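What follows is part of the complex, with its chains left where they were.
For clarity, chains are labelled A and B in written order, and residue numbers in each chain start from 1.
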Amino acid sequence: MMIIMKSNATPQQTEAVIAKIKDMGLAVHLSQGVEATIIGAIGETHNIPTEHFEGLDGVDIVQRITQPYKLASRQFHPENTILPIDGFTVGGDEIAVIAGPCSVESRSQILETAQAVKEAGASALRGGVFKPRTSPYAFQGLGEEGLELLAEAREKTGLPIVVEIMSQVQLDVMLKYVDVFQVGARNMQNFNLLRAIGETRTAVLLKRGLSASIEELLMSAEYILAGGNTRVMLCERGIRTFETSTRNTTDINAIPVLKNLTHLPVILDPSHSTGHAAYVSAVARAAIAAGADGLIIEVHPDPAKAVSDGKQSLKPEAFAEMVNQVGQIAQIMGRRLAATQGNVQPLKQGWM
Amino acid sequence: MMIIMKSNATPQQTEAVIAKIKDMGLAVHLSQGVEATIIGAIGETHNIPTEHFEGLDGVDIVQRITQPYKLASRQFHPENTILPIDGFTVGGDEIAVIAGPCSVESRSQILETAQAVKEAGASALRGGVFKPRTSPYAFQGLGEEGLELLAEAREKTGLPIVVEIMSQVQLDVMLKYVDVFQVGARNMQNFNLLRAIGETRTAVLLKRGLSASIEELLMSAEYILAGGNTRVMLCERGIRTFETSTRNTTDINAIPVLKNLTHLPVILDPSHSTGHAAYVSAVARAAIAAGADGLIIEVHPDPAKAVSDGKQSLKPEAFAEMVNQVGQIAQIMGRRLAATQGNVQPLKQGWM
């Protein structure tokens, strides 16, 4: 970490900064130039917030040289993490496709969807039972009853299940059922929840917050990793910007940036990042072409009847077509779908 | 709620929309114009998400006419809510000034700060004991020990205490101590927490999320109100934008917009909304001039030694000067500081 002093900083102010660095058990490297005095703080600085120095008198700029995360960093873990989930892997050659409804609504709905996405080539089943809804008057999910239905769907299809957890008080009941925890965008900085999940050894799909920077996403992953749970995958799901023609803005840059900064698998959620069924396949293909390790997709047998997210849910046949397209892009990338049985079809000419 | 059909929608699609409206127990008003068919859904629509119709075939635009919140709306509650807190009120003629350190760090620090902000004219004491930190390696707060120190400070100064709650598992211990819960920006959509607080009758200061719209802030207030807890005040604390010269962007527009939409008190947090001690007073004055009902300000006896937020914390003397300035603006607005003893001084000429 480098602390650049203001041009009119006094020697006493410089001394105070140096003293504070030493107090923290760090070494000091002082460089007094013509225009600026620069003080280097050397040692284990990744766990020291820059604000510790920004408030000091005479300090102009505090510039971090090393990243504020360590366990998530590719610098200390150059090889890709390859997470084995029941029946497939994420982060290696296989492309994971997690699919299913926004909410578990009924036995027939979830069993029908599970069967359909399985046949279309999905690797895992998603379904919400505790729903974070903007309105207190909206459907809040089936709770444990929904978990039981998901477990039944898993039994029938062999697909592992991915379910959102909203609070650490749901942890015990969730642990009885789920294969992968999903932490939603609104909970990316629910640090109590992150710590609780860090204590388990269950895989986690950690979604980026609506206005979370890439660095903050990695810091939230660090919370889970610091608890000893290394089974973390990251998920870009769109960020909030001024553009209103889509629900969110897919930050496709985040795919190569994350692959560069971290060894953790990175997947994309084009359902939420676009908010419109019509745009999901295009962005799903883009994600795989950009180097993503997988996708999570909302699929509903009858989107018009969905209690939530119907607008952005694919029908099973559209999902099957999307899987086919994504499979071909995967091949170009030297990869393959985690659960495809080799029945891919050529894309239509000039597909939008 | 109005559903505008696409120009090429079929009669069957229109029928399906009408059927769905009736299924929800709403009345239908059909208007078939030359260019568009418009279907009005009439009745208790504030609790129906627009997405229920957006996913239907043939639907072009769904336009809400009534607000999606009801208890928070000024429409159904035209008079300002005036919240009595121990020793003062928020939302009426009095301007509340809540002040104190970001984190409770030690007995001497919190007692000294409490005394200083009391003398400078604060109406309540803030202090964090459970800290939402971006990094798992940063100081996470003193926990219950901090609550005890705050209680001691309250006893010595008579100032009620405002403390952030991060999770519903902290509710029981918090209830033993705090006068006002603070829900932080990162938890504005922690719906489990909001519901839990809604079950209590303790006052709440609900902060706007970093990228939450004003409507979403009101929907989160609605969660608390729906539980029967009507003691809610809202807090603008800056939103995340592209501008990097300040920590956040103070959305000063939010003050008159919220005062127009809701009867709940609205306060502003210029410490977080600017992130720099040098800009806090200017934005505090602006808030009161724009019609805010109060302020929450970070004050630390020695910001250089603060374990968090030192950069944006005022020293007690700067805080006293700010209170003085704010008091004069309050007078112009026909209001008065909640706890001023009438010792305001004239502002310096041409104060920046």
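Rule of thumb we're sticking to: a residue touches a chain if its C-beta (ideal position, glycine included) is under 8 Å from a C-beta of that chain, and two chains touch if they have at least 3 such contacts.
On a predicted model such as this, the values are computed, not experimentally measured, just so you know.
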item: Oligomeric state of the whole complex, in copies, if 2 are shown; value: 4
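The definition used in the following text is that only the chains that are shown with their structure count from here on.
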item: Cα-centroid distance, subunit A relative to subunit B, in whole angstrom; value: 28
item: Interface residues, subunit B side, partner subunit A - complex; value: 16, 20, 46-49, 51-52, 54-57, 68-69, 132-138, 166-169, 186-187, 189-195, 209-211, 216, 219, 222-223, 226, 240, 277, 303-304, 306-313
